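Every protein chain but one is kept in place in this view of the complex.
This part shows subunit A:
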Amino acid sequence: MGETVITARGMTKSFKGFKAVDGMNLTIERGMIYGFLGPNGCGKTTAMRMLTGLLTPSAGTVEVLGMSVPRDAEALKYHIGYMTQAFSLYGDLTVMENLKFMAEIYGIEPSAQKGRIAELLERYELTELSDRFAGKMSGGQRQRLALAAAVLHEPQLLFLDEPTSAVDPESRRHFWEQLFDLCDAGTSIVVSTHFMDEAERCHRIAIMEAGQVRADGRPQDLMNAMGASVVELEGPTLREIRRKLLTVEGIVSAAQLGARLRVLVSKSISDPVAFLTGRAETAGATLIEQVRPNLEDVFVTSTGEGRQ
């Protein structure tokens, strides 16, 4: 560890004056899974396209695997894999034909092709589907094919743009296990997501909003260092309590989770439970207790209205 695979300084992309990515700084180390977490339109795809050399940055410098991008983009292509957000293999070719096509394009020796493809079909449970047209497969099957195609040439660095958005929770767990297998074998991975649970699995994440990185670091560190305490309330009149609390100074956010109201209280208030218990706004609450923060709390405190 310690060796960086991606360094970006002030990476910016403007589309006709609109900054889709705005002065992004990134340092990503070899061997880790790095997550971009952010809402729709925050610039995750645009950032990945600049890192892979598909888009030219309007400003800033990008270095990937020691090569300057986009200048050395062509040489870089042998060493990176990219799974696009929308399925981009050929729908009118079969699984096998798609993989063969990629193998030929990447110049994998004919003697090695068969074994490599068979290995990937096996690993990603595609062996039975090898004659199926890619366009006729389910979202989860297509996602496995796309991953197989992206790692076919054994890239050192893998970009995955919202790889699990069309996949059920069980398959998603499985998919992540496979990512850790790849990571264990030495592949560095950059993955974008808007799922908190996925982000939590990453070694490091960058929380993005409106083209900017709002926070970055290890998920655990981000939770520990969060600028707010988390308090949960129970009671019969949670909707009313919520409405009232949102007007109170020092309350960052309040959101109901089933029978509980999850309230983020600013760190400036030293004893959040006491702060809430004594107030008129929380009248009717049967339970008030402090809980451990999760990544969603980090997200809420670092973006949008809750940004501190």
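Here, contacts are C-beta pairs under 8 Å (C-beta built on N, C-alpha and C of every residue); 3 or more make two chains touch, one makes a residue touch a chain; residues count from 1.
What we mean here is this: contacts and distances are computed from a predicted model.
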Record lookup, UniProt, unshown chain, options "Response regulator", "Cytochrome c oxidase subunit 1", "Spore coat protein JC" or "Transport permease protein" -> protein name "Transport permease protein"
Determine which one of A:A73, A:A166 or A:A210 touches the chain that has been left out.
A:A73
Touch with the omitted chain, as defined above, among A:M11, A:M24 or A:L55
A:L55
Options A:P39, A:G115, A:P169 or A:G186, residue touching the unrepresented chain:
A:G186
Options A:E29, A:E63 or A:E154, residue touching the unrepresented chain:
A:E154
Residue among A:E29, A:E63 or A:E97 that touches the chain left out of view:
A:E97
Omitted-chain footprint on subunit A covers residues 49, 52-56, 70, 73-75, 77-80, 82, 84, 86-93, 97, 100-102, 104-107, 149, 153-154, 156, 185-186
